[in-house]
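First the structure, which I've put down as structure tokens, then a few questions once you've had a look.
Only a single protein chain was left out; the remaining protein chains are all shown in position.
Moving on to subunit A:
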Amino acid sequence: MFKSILFISLCILALTILLNLYRVIKGPTSSDRIQALDSIGINIIASIGIFSILFHTRAFFDLMLLIGILSFIGTIAFARFIERSVVIERNR
């Protein structure tokens, strides 16, 4: 019963990531695409949590932090790039 609930939750998360991928492909502006990619990263964190319950291990918690940090840095870098077409400014 418990395992089937976890499998259903994983299927729902896969459907969620597919809907986000639709927005990544179709999105009219690049802001839509960045937003959908950020949402995909957050959903991957949730699915790692469900996997760690399913395998009953604690080894994936570091991975959760790592994906969160990388997704945040990527989002900020892309947003700065489409805002002023440079990522790192050189002001003197």
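The definition used in the following text is that contacts are C-beta pairs under 8 Å (C-beta built on N, C-alpha and C of every residue); 3 or more make two chains touch, one makes a residue touch a chain; residues count from 1.
Going forward, contacts and distances are computed from a predicted model.
Novice: The complex has one chain missing from view, so what does its UniProt entry call it, picking from "Monovalent cation/H(+) antiporter subunit G", "Lipid II isoglutaminyl synthase (glutamine-hydrolyzing) subunit MurT", "Phosphonate metabolism protein" or "ABC transporter ATP-binding protein"?
Specialist: "Monovalent cation/H(+) antiporter subunit G"
Novice: With the missing chain put back, which residues of subunit A would touch it? List them for me.
Specialist: Given the touch definition above, subunit A has residues 1-2, 5-6, 8-9, 12-13, 15-17, 19-20, 22-23, 28-29, 31-32, 34-36, 38-39, 42-43, 45-46, 49-50, 52-53, 58, 61-62, 64-65, 68-69, 72, 75-76, 79-80, 82-86, 89-90 touching the missing chain.
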